[in-house]
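Yeah, one chain of the complex is gone here, protein chain that is, but the others are all in their spots.
== subunit A ==
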Amino acid sequence: MSDEQLQTLKPGQSPHEPEKATLEGKNKFLGFWFFLGGETVLFASLFGTYLALKDKGAETKAQELFGLELVFIMTIILLTSSLTSVYAIYHMKNLDFKKMQLWLGITVLLGASFLGLEIYEFQHYVHEYHHTFTSSAFGSAFYTLVGFHGGHVLFGLLWIVTLMVRNAKRGLNLYNAPKYYVASLYWHFIDVVWVFIFTVVYLMGKVG
């Protein structure tokens, strides 16, 4: 079975769901969903901590600190990147490797610009408001929650790029299809977490 797994799949061939065509793929698929379940608890704990410490010990409160324009743009960018990764997986299911790589490339670009804006945003808080990791419990909680998310974005980017480069020459096969699929799941998860961050941290922060 194993060597067949490395045969390059071409458009028009079966199977329609290459990510779940092997037992290894099925295991990865299920295992990764469970992993995301654990990640959910992780972020839930961070959200809980953030809510308990919001505004605590800080001179500049959330309402004053946050501006929505930049964060709104970041949200749009990340949501779009989720959409482009859906396109990528759509093409994967049609076994169209080139188009999949293309859409993944766009996803990576969007993700990287999100990350760049986030770094800019942090810079801004530090320099304009002296809102730092060690300035108050609020600062610690804010940078931990949002930074954990940012760290996930960075890891996701490195992961997807590694996959794209590694498989650029040989195309799609039953061995790497689950890897691509799982990476895209991860990317969606990051996106969902951001929606919560946007709501809980920024929108609710603005409302007070």
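The working rule: a contact is a pair of C-beta atoms (placed from the backbone, for glycine too) under 8 Å apart; a residue touches a chain by one contact, two chains touch by 3 or more; residues count from 1.
Note that contacts and distances are computed from a predicted model.
Undergrad: I notice the complex is incomplete. Of the names "Cytochrome c oxidase subunit 1", "4-hydroxybenzoyl-CoA reductase subunit beta", "ABC transporter ATP-binding protein" or "STAS domain-containing protein", which is the UniProt protein name for the chain that's not shown?
TA: Matching "Cytochrome c oxidase subunit 1", "4-hydroxybenzoyl-CoA reductase subunit beta", "ABC transporter ATP-binding protein" or "STAS domain-containing protein" to the record, the invisible chain is "Cytochrome c oxidase subunit 1".
Undergrad: Which residue, A:Ile106, A:Ala137 or A:Met204, contacts the hidden chain when the whole complex is considered?
TA: A:Ala137
Undergrad: So which of A:Ala52, A:Ile76, A:Ile119 or A:Val195 would be touching the chain we can't see?
TA: A:Ala52
Undergrad: Which residues does subunit A use to touch the chain missing from this display?
TA: Residues 1-3, 5-6, 23, 26-27, 30-31, 34-35, 37-39, 41-42, 45-46, 48-49, 52-53, 56-58, 133-134, 136-141, 144, 159, 162-163, 166, 175 of subunit A touch the chain absent from view.
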